[in-house]
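All protein chains of the complex are present and in place, except for one that has been dropped.
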Amino acid sequence: MGFFKRQLPMIIVSVVGFLMIVSYFSPAPFLQGMFTGANEWVQIIANFALVIGVFSLMRAHYIKIKRKEAGYGYSIVMYICLIFMTFVGLALERNIKSGGVFMWMFKWVNTPLTMTTFSLLAFYIASAAYRAFRARTFDATVMLVGALILMIGRVPLGAMLSDFVHQQITVTQIIPGLPEMAGWLLSVPAMAARRAIFLGLAVGIVATSLRILFGIERTYMGGGD
Amino acid sequence: MSGKTHSGKCGFFAVSLTVFLCIAMATVGIGQPGELVLPAEFKAIDTPHDAGKSILLVWSRSPSEETRADKGLEYVIYEATSPEGPFKVEEKAIVGLEDTLCSDAPALFGFSPRHKNFRFVEISQVDEETEEVRQHWYRLGIRDETVTEPVMLDTIVTAKARMNYFMSHRWNTLLVLLLMAGLVLVCIEWAKKHPDLFIRKIPGIDAVDEAIGRATEMGKPIMYLTGYSDIDSIATIASINILAHVAKKVAQYDSRLIVPNKWAVTMTLTQEVVKQAYINAGRPDAYNADDIFFIAGEQFSYVAAVDGMMVREKPATNFFLGSFAAESLLLAETGFSIGALQIAGTDSTYQIPFFVTACDYCLIGEELYAASAYLSREPRLLGNLKGQDITKIILTILILLGSVLMSLHVFYPEQHWLQAIKHFFAAL
Amino acid sequence: MIWHELLGIWLAAGFTLAIYSFLYKDNPAYKLAEHIYVGVSTGYLICIAYWEVIDKKVIAALGQHEWIVIIPTLMGLAMFTRFSKKASWVSRIPLAFIIGYTAGVAAPNNIQGLLIEHSYATINPVLTAGFAPQLNAIIMLLGVTCGMIYFFFSVERKGPIKVAARLGIFFLMIYFGVAYGYMVMGRESILIGRLNFLILDWIKPTLAAIGRLFGG
Partner (left out) sequence: MNIWERILQIDRRYIFLLIGISGAIPIIMSFSLPTFVTPEVRGVYNAIDALPEGAMVLVSFDYEPSAMPEMDPMAKAILRHIFGRGLKVVGVTLIPYGTGIGEELFVAMEREFNLKQGVDYDFLGYKPGYQAVVLGLGQDLKGSFPKNFYEQDTRTVPILKDINSLRDFDYMMWLHDDAYGGYGWIIYGRQNYGIDIGSGCTAILATGMYPFLQAEQVTGIVGGLKGAAEYEKLMGYTGSARLGMVAQSSIHVMIIGLILLGNIAFILSKRKPKKEPSG
């Protein structure tokens, strides 16, 4: 039994991974077919797994309802919405993409909730910036200056401001305007740092993948040998 | 010298270059601007690194390109199913002067500068009706606005489309992969002999103990998020590896660990990992599977639910490790508002700034992948970090050297080997 | 205006305000919106998963006698063995398949897409025509190499390495600030979208309708 529980999954990981690598380097149709096939298989498995996720969600709310925990009424609402949406989408409407109750729910319930939750970012981005962008240390100051130049330089205000200063004080004309500075910061020093991050990431990702394929790293399977 | 050039092709190009130069000089000597001059060389070869569906037709540039460029000069390819013909009157392909030089397609021909003197076209050998690969024969014509009929070259060429098993233009990827695989294995052996390997401090990971201790003291739970991506992202796997260490410590400290998941597969894996960690810590009874659950499957409903849970459960510590998208700041700011100590780490470069501003500690990019090894202190994994470092050192040296050579190339433009390192890194 | 659209606008406006109420503090309106959101979005996800994957890729394939699709189906079903204590190890097989796939795809793709591509973009002549491009090339090269040195894990930070790593942090900080500033505008426009909806699609038409009602 130990073989099926421990070794077999590791063998599958290595074999599947190796085949994927080979198919990356070969144009042979059967390998390419295997690559797309594997991609579809992963999708199919993940979609079956969704049932387990939904089961977990329903169980968590069921426990709340059963124990009549504070706010269990919300869990009942969750149940109603989930069952209603699923019933409409699976049983009532075969063509869910256009018209109908399903798309109406998507358009007037799901989308506004998505957009609104997303838009909370505008508030958070302001409060986080207010708190963190203070000239406390050298590093924090560098961040602050970079953020300010970008924020001012990329709106019309930045251009107007630079033009005004350039016209008033002729000497400042040797200093580039804020939009140019913003563009330069983005394309040179920030790009350099981003590339360094990317190169480090690539090495980290590949090394982690190889550790997994060689069976050196197996913590994700519950660890132990 | 680019490694992409095959020796056979080298010979072919060397010969054809000579022929081309002779003819070019001859025509210039004759200097008849009124006549179209035929290319000196016309050849068919199998398309390298394809599945055997097409061939390439390659010919030397006609000297007329120089003299009659403004006359809409173009080449015409005629096709036949047998060498005797008949060559279909309808053109198989018309080849203009833009983007058809062999040097425009280094993936097929490599970077040799001589390819500037040749043009090519890729021709499918698949029969449109039967979808079978069939051999064809080709002739080349040249024409411009001033002539009604194209001037035809007598040469009839053909090639068999062969199946290639290796995408030769990806040899650089293969080389890097083999190098890294070798380094991984070598460094493991090395680390077994040198267990006391130096690893620099990673502040975010050093804070893990403090963060868990804090939660225990306050009697509040710890929240751990594996991020936005499913298990198809290596960052998620890295995060699950870190979770194993965190869970073990949580079990030892006797705190509560909450792991809300966005994906069913990560939920399954995180349950497995946490359960095993509790077993390893000798406290299997303390493991509660209901604390590792699926909370919502869509990006912002996940945010709404996790944020709601955060303000209600008030965890003392938040871990955000894995891939994150727009939700990074939505989670971290809510975490800040409840006064949680927050440790974040992500490979999503655009989200790192948000985590840096809103969290107490942030693992930047690669540090996320190093964290598991750092926490485990296992020689095999630490040796692996050494391997990563060696790769980066080699990369740094190559980048510096490459830049120096490229600078020299500015002064010696005919020394094409100076571009070799840059060309090695060309993703074709 | 059609009645169901009017209902939709009012519903959407209500949800928008409910979510925004969270900015003040957690409250019943937010909780209600949150639970509805989780229910609806998960239901949506289930339907999409069924129609786009199970129906199109499994049932349709079986209809065309592509029996190979039975293997991933069985692997998918094997995930359910998690509910049994004895057989739960079977679920490791589909997990192993997915992880093998992930690792196998990630390794070469990241070498090509990140490592090779960004190295290629970095290697440029340092000595070029003009002072400005030359300076930029030097700064770029410096930033990339020092940034990489910052990530070295097994090299002690002393002497030149310390200086380089420090310089690397400097470049990283510029990037963080610049990237933050760069993202601000896009985030603002999302809020504008919501405000536009609330004011232009909801409040103003409603006020206009009330005005018509009483103003004759």
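Going in written order, the chains are labelled A, B and C, and every chain counts its residues from 1.
Everything below uses one rule, namely that a residue touches a chain if its C-beta (ideal position, glycine included) is under 8 Å from a C-beta of that chain, and two chains touch if they have at least 3 such contacts.
Everything quoted here is computed from the prediction, not taken from an experiment.
Residue A:F106 is the one among A:F35, A:Y74 or A:F106 that touches the chain not shown.
Across B:P150, B:G204, B:G297 or B:G387, the residue that sits in touch with the chain not pictured is B:G204. One of C:A33, C:A107 or C:M173 touches the chain omitted from the figure, and that residue is C:M173. Of C:L32, C:M75, C:L141 or C:V184, it is C:V184 that touches the chain left out of the display. The chain not shown here touches chain C at positions 20, 23-24, 52, 169, 172-173, 176, 182-186, 188-196, 199-200. The omitted chain makes contact with chain A at the following residues, 95, 97-98, 103, 106-107, 111, 114-115, 118-119, 122-123, 125-127, 129-137, 139-140, 143-144, 147-148, 151-152, 155-157, 186.
In this text, only the chains that are shown with their structure count from here on.
Contact analysis places A-C first among chain pairs (by count of C-beta pairs in contact). Inter-chain centre distance (chain A to chain B, centres taken as mean C-alpha positions): 19 Å. Among the residues of chain A, those in touch with two or more other chains are 21, 24-25, 42, 45-46, 49-52, 54, 57, 110, 113-114, 117-118, 120-121, 125, 129, 133, 143, 194, 197-201, 203, 205-206, 208-210, 212, 220-221.
Multi-chain contact residues of chain C (touching two or more other chains): 19, 22, 31, 33-34, 37-38, 41-42, 44-45, 79, 82, 95, 98-99, 101-103, 105-108, 110-111, 113, 115, 119, 122, 141, 144-145, 148, 151, 172, 175-177, 179-180, 183. Chain B contributes residues 49-51, 163-167, 170, 173-174, 177, 180-181, 184-185, 188, 230, 232, 234-235, 237-238, 240-241, 244-245, 261, 263-265, 267-269, 272-273, 275-277, 280, 290, 293-301, 303-304, 326, 329-330, 332-333, 336, 347, 349, 352, 354, 356-358, 364-366, 368-370, 372, 376, 380-381, 384, 387-388, 391-392, 395 to its touches with chain A in the complex. Against chain B, the residues of chain A that register as touching in their complex are 21, 24-29, 32, 42, 45-46, 49-54, 56-57, 59-60, 63, 110, 113-114, 117-118, 120-121, 124-125, 127-129, 131-133, 143, 194, 197-201, 203-212, 214, 216-217, 219-224. Across the complex, chain B is touched by residues 19, 22, 25-26, 30-31, 33-34, 37-38, 41-42, 44-45, 79, 82, 91, 95, 98-99, 101-103, 105-108, 110-113, 115-117, 119-120, 122-128, 137, 141, 144-145, 148-149, 151-157, 172, 175-177, 179-180, 183 of chain C.
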